[in-house]
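Report on one structure; see the data block that follows.
One chain of protein is taken out of this complex; the other chains stay put.
Every chain is named by a letter (A, B and C) in the order it is written, and numbering of its residues begins at 1.
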Amino acid sequence: MENELKKFDIAELTHMELYTPDLEGTVWFFKDLLGLIETSREGKSVYLRGYEDTYTCSLKVTERDKPGLGHLSFRASSPEALERRVKALENSDYGKGWIDGDAGHGPAYQFVTPDNHLMEILWEIDEFEAPDKNKTILKNRPQKRPLHGYPVKRLDHAMLMSHDVAGNKELFMDLLGFKLSEHIVKDDGSDLGIWLRVTNTVNELVFTEDEAPNSEGLGRLNHFAFLYGSTQNLFEVAEVLKEHDLEIEAGPFKHGISQTTSLYVYEPGGNRVELYGDPGYLIFNPDWKPVKWTQEEVQDAIMFYGSPLPESFFINGTPNV
Amino acid sequence: MENELKKFDIAELTHMELYTPDLEGTVWFFKDLLGLIETSREGKSVYLRGYEDTYTCSLKVTERDKPGLGHLSFRASSPEALERRVKALENSDYGKGWIDGDAGHGPAYQFVTPDNHLMEILWEIDEFEAPDKNKTILKNRPQKRPLHGYPVKRLDHAMLMSHDVAGNKELFMDLLGFKLSEHIVKDDGSDLGIWLRVTNTVNELVFTEDEAPNSEGLGRLNHFAFLYGSTQNLFEVAEVLKEHDLEIEAGPFKHGISQTTSLYVYEPGGNRVELYGDPGYLIFNPDWKPVKWTQEEVQDAIMFYGSPLPESFFINGTPNV
Amino acid sequence: MENELKKFDIAELTHMELYTPDLEGTVWFFKDLLGLIETSREGKSVYLRGYEDTYTCSLKVTERDKPGLGHLSFRASSPEALERRVKALENSDYGKGWIDGDAGHGPAYQFVTPDNHLMEILWEIDEFEAPDKNKTILKNRPQKRPLHGYPVKRLDHAMLMSHDVAGNKELFMDLLGFKLSEHIVKDDGSDLGIWLRVTNTVNELVFTEDEAPNSEGLGRLNHFAFLYGSTQNLFEVAEVLKEHDLEIEAGPFKHGISQTTSLYVYEPGGNRVELYGDPGYLIFNPDWKPVKWTQEEVQDAIMFYGSPLPESFFINGTPNV
Partner (left out) sequence: MENELKKFDIAELTHMELYTPDLEGTVWFFKDLLGLIETSREGKSVYLRGYEDTYTCSLKVTERDKPGLGHLSFRASSPEALERRVKALENSDYGKGWIDGDAGHGPAYQFVTPDNHLMEILWEIDEFEAPDKNKTILKNRPQKRPLHGYPVKRLDHAMLMSHDVAGNKELFMDLLGFKLSEHIVKDDGSDLGIWLRVTNTVNELVFTEDEAPNSEGLGRLNHFAFLYGSTQNLFEVAEVLKEHDLEIEAGPFKHGISQTTSLYVYEPGGNRVELYGDPGYLIFNPDWKPVKWTQEEVQDAIMFYGSPLPESFFINGTPNV
């Protein structure tokens, strides 16, 4: 039964910490253009959320000399589930130990990936309670849709770059119960990229092979994504981005993997951000056979139609090397 | 642990059987207008699926003197999960027993609701394998998008009418592990309607109070829904429906509950069909507090904006009484 | 040739003046919610425009004890065209005379309709020149898409209520060269409503029969419309409107006439405002036969699908009576 429970023990991605060398620029991008809401500031960190993110923070932006991933935070399905997964991590090479918490959440257990991406899992977390003027009669929405920027709804997923995709597959699937939705497989049978889920969406966490060395021993970030909900939204936000001199790397286009519609843009701190339009398909089948794309099919897998994805997508990550 | 596992034991709604007094008309509606694909015929039944339904059947249409629900079929998360839920049903007033199977699936355990809606749970089921000419390079899609009709993607949920909403809540939540996403609560504290989920979507199964007596001892069907994926699709299919003399009861509009966009139409056999555009929000929070709408808020709950929902929506169901 | 030229002499609707008893509320509605841009203020008037309106003003909001239409302004195709149309008006019962101009335009010739709606035609008008920070690299757009509110693009048309639809038809078609796109015809053969165009769009100006007496001798306004461009926009602005307690009278739905998608909302001053999503079809055919809807088809004509249009739509206008 422990083994059956494992695949349900992690419930969701709750937030991500992003490093930026340009705190002001990054916060302007997420607040003024993408309509995120600031919920608190502490030291060199600003805590933000989208208007349909249910907790007080889905994006923590922290000033640092180089851009990249601070950490990713996942919530367990219950206090017991948290205990079970922590035990598994403690018996592995990846566990680090508990921290007391942060703005918006209680104790969290930290661990690292083979590439030294920092992660945490937790149970106690603060739900967002809107001030009266922002409460909405749409009762399942945490607050009114903002009137500033072109607002995204919620955090969706992160894609990390790795020198040990197989090691991450083992860590996240065997120890933590993540499921494999789709993957790109090289001719030698090893994975070039793995799309992992803990919910019915295709991905909360993706690892793809990094061809460059890590910088300062830190695992690199390819991108992370916020969701709009409709392809039309991508065409409108692309105007906003282009009119404000942001660099759209690719899109709007449709991914093969996940069937979402998407665009990639660099925020002022240098990190790649993905914006999702159409949320794609959901996986309900409990014995889902992971969808396998070969190396030759990589273009269809990433960019199902449209112009070819630029080489930069596969190479650039933060920190840059 | 058994109790922890319970809430993950049912994985998904797989198909529904619909009764119709006009088999030809109903099949024309689903195939020629909504683009469903016929996979087999047996006796007075036609087996259909949407182009993104992963099994061989999501809608079985069966000729019968009156319209209404044949049965709903859910898939368990594993053979062990099926065993656990069957045991729980056998120890209740609702269990009926095993059947050998049907076109497209193996043995299924049947049970009934307090209103005598027929249900089944199963594990063994046939995945759809497209003939070569319909295979698609979009590898996570079971087949090409059809070139006939204005095609829906997949089955989404069903709403049933009940004289014992509380009994259904107990049956589906306590015995089968369904979770309550949203509900409409009467002034006396009892539920007027309950929106239940087994996945991250807001509803696979909904029960609302039936003010009319059951007909022939059969629980009534309010409607069931197929998904498109975008609000734009609703406006286009509404044209198709209207140009072919179908009766659109309401919509396109946006639901408060689930935030989906929707329209209701009567198929030629007399059953109400819902078409989903925007798929709405997902619930990831493992300790989700069900969203509660009061009786005064029922209009916002069902039809968040637009013209008022006609009285017929709350009264009509199949079989008609 | 004069007769041939007549049908091209009026080029476009340029702006409208709206009366409101709640200047602050009306300006909040148009700026904070609908994203209009304020270009100037004079006395009790605020001059506004959408981000794709090409002149400095498309909506002049003026404080007055009752809501309603101030005036509508049309631009001629050339100085010669203006001269020709003024001559025709001077020889009619409708001509009033020249005014010197207003913020944003030069001399204008005023005239009235049979119901005493005030109108003007002009040639000299100021094109909008964006301040540097709002200039856009999308060179055919007058300025960047705003980052406040949920911004409409441009003014589209006005619908006026009349006790003499036939008189207006004569005035606008025979004297001014407007063309009839569609009409609703009563059983006695007279027009219940006429949709008039000077461009390839279906309507710049609409007259429908007013069943109530005029108030203070002023012709009444049914509504005027701003354009978004996509049906998806209507569903998003409807959320904004509903979350800010505005009263949506009807929609989003699709008009039969014009095939636009639409919603109606009351602004705080009490005037009905229409928002267009899909811009509908265009008329290119130079010998277009006006599309005729009978009185029984009025529901399809106004609201092609969805719930019935409320009675208030046909009765309410400003000033209220």
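Criterion: contacts are C-beta pairs under 8 Å (C-beta built on N, C-alpha and C of every residue); 3 or more make two chains touch, one makes a residue touch a chain.
The structure presented is a predicted model; accordingly, all values stated were derived computationally and were not measured.
Interface note: of A:Thr26, A:Ser73, A:Thr261 or A:Asn316, the residue touching the hidden chain in the full complex is A:Thr261.
Although one chain is not displayed, subunit C still touches it through residues 1-2, 4-5, 8, 11-12, 52, 54, 75-78, 80-81, 127, 137-141, 153, 182, 199-202, 229-232, 256-259, 278-279, 281-282, 284-286, 291-293, 297, 300-301, 304. Take subunit A: the residues that touch the chain left off the picture are 230-232, 235, 238-239, 241-242, 248, 250-254, 261, 278, 304-310.
On the side of subunit B, touch with the chain left out of the figure occurs at residues 32-33, 136-138, 144-145, 147-150, 230, 232-233, 236, 239-240, 242-244.
By definition in this document, only the chains that are shown with their structure count from here on.
Subunit B and subunit C, compared by their mean Cα positions, are separated by 44 Å.
In subunit A, the residues touching two or more other chains are 137-138, 230, 232.
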